[in-house]
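The block underneath contains the structure these notes are about, expressed in C-alpha cells.
Presenting chain A:
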Amino acid sequence: MARELLKGNVAFAEAAIRAGCEAYFGYPITPQTEALEHMAKRMPELGRAFVQAESEVAAINMVYGAATAGVRVMTSSSSPGVSLMMEGISYIAGSEVPAVLVDIMRGGPGLGNIAPAQSDYNQMVKGGGHGDFRMIVLAPATVQELIDLTVDAFDLAERYRCMAVILADGSLGQMMEPAELPPMQSLRPREERPTWALTGAKGRDPQTISSIHLIPEEEEAFNTELQAKYATIEANEVRFEEHELDGARIAVVAFGTSARLSKTAIAQARAESIPVGLLRPITLYPFPQERLRRLADEVDAILVVEMNAGQMVEDVERVTQGRVPVRFFGRTGGVVPMPEEVVDAVRTLHDELLTGAPKPDAAPRTTAEEVPA
Partner candidate 1 sequence: MIPRPPEPGFTTVYQHPDALADVPTHYCPGCTHGIAHRLVAEVLDEMGVREETIGVASVGCSVFAYNYFDVDFAQAAHGRAPAMATGIKRVSPDKLVFTYQGDGDLASIGAAEILHAAARGEKITVVFLNNAIYGMTGGQMAPTTLAGQKTTSSPLGRDPASQGYPLRMSELLAQVDGAAYVVRRSLHDVVQIRRAKKAIRTAFEVQQQGLGFAMVELLSSCPTNWGVTPSEALDFIAKEMVPAFPLGDYKVPEGMAETRRRPAKTEGGH
Partner candidate 2 sequence: MKGYVIVDESLCKGCALCTQVCPKGVLRIDTGRFTARGYEPAILDDPDDLCTGCELCATICPEAAITVYRAQAAA
C-alpha cells in the first residue's frame, strides 16, 4: 500500500476497519470527532454496524453488547467522554470480553479544553473504573504508529479477552503525516465467532456473559484468575523504544507526543555535548519495568517528561526505587511544551550532575523536581 497524507483520527479509524472492526459506536467529542465521522461514512458502505450513540455511556454499553456477540468492536472518545465510559469499561473487564478504545486526550480536569494533554495516564493505566483490573494501554507517537498499534490492539484484546486502549492526544489525532494503511482484512465469518460468544443456544447449552459473582469467595477466585491473566500480559507484551541511550548519563522517559518532542530536545542537547537519551514506553500497561530497572543502574539521572502534573513519573519512581534521582518536567492544561523547555530541564539536570550539588527546588513541579537518591 502507498504512503498517503493522513490525519491521525482518520488514520486510526480506517486502520480499525482494515483490521476487521465490525462495529463502531461513538459520540462526538473534540478532538477526535473526525474518527466518528469517518466511521459514519465507511461502516455503512461496508455493511458494518455504526451508531452515533446518545452519550458515551450508551456508546460503551453498545460496545459491551457487540463484544458479547463475539465481534471486533471499538469506540473512541476524549478525556471527559472516557470518564463517562468508566462504568462500562469495568463491566467489560469483569466479563472478559475483548474491545478496543481510543482515547484522544485533552486538557482538563472537568470540561477543560480541546488542546492536547496526557492527563488520562492514571485513569487508563491504573484501570480507571471500579475494581481490580487492567487494560492493555498502547501509546503511539506518530500517525504510522497510531495505525499499527490500532491493528495490534484488536489482536491483543482478543488474545487476552480484555480491553485494549490506544492512548493518544489531540495533537496526534489532529496532525497530518505521511503514513501507510494496512491492506483490508476480511471479516470473520459469523460461524467462526468465538465459542464463548452469545450467538443463540443452537446445538449447545445456553450461556451467559456477566460480571456478577455474588459470593465473595467466588469473586475472589475470579479476581485471582484476572490477576494471573495480567501477569501473563506483563510477561509477554511489553514494548518500548530506546533512542540514543548509548553512553547516556541522563535518560528522558516519556510517551507519545512528549517523547516525540523530547527526541528533538535530545538532538539539541547532544549538540551541546550533553549525554542524554530516551526510553519511550510504547505499552504503558504493561509498563517496561524490567528495562527501567536496568536503566536506573545505567544512567545518573532520569527526567520524566509528560503533558500532565506528574502521572507516569510516579510509576518511574516506584520501579526505580530510589536507585537514581528522578526529576519531572511537565506542562498541564493542554499546553504542549516546546523542545527548548525540555532542553532547559535536561541542561539544568546535567549541570547538577556535573557540580554534584543538588540545587534547592525554587520552582513548582511543572518545571523540575527532585526525588532524593
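How were these candidates chosen? In short, all candidates are chains of the complex that A comes from, given by their letters.
In this section, a contact is a pair of C-beta atoms (placed from the backbone, for glycine too) under 8 Å apart; a residue touches a chain by one contact, two chains touch by 3 or more; residues count from 1.
None of the values given here were measured: they were computed from a predicted structure.
Every option in 1 or 2 comes from this complex, but the candidate touching chain A is 1.
Partner candidate 1 is touched in their complex by these residues of chain A: 22-23, 25, 49, 51, 53-55, 57-59, 61-69, 71, 73, 87-88, 91, 95, 198-203, 206-212.
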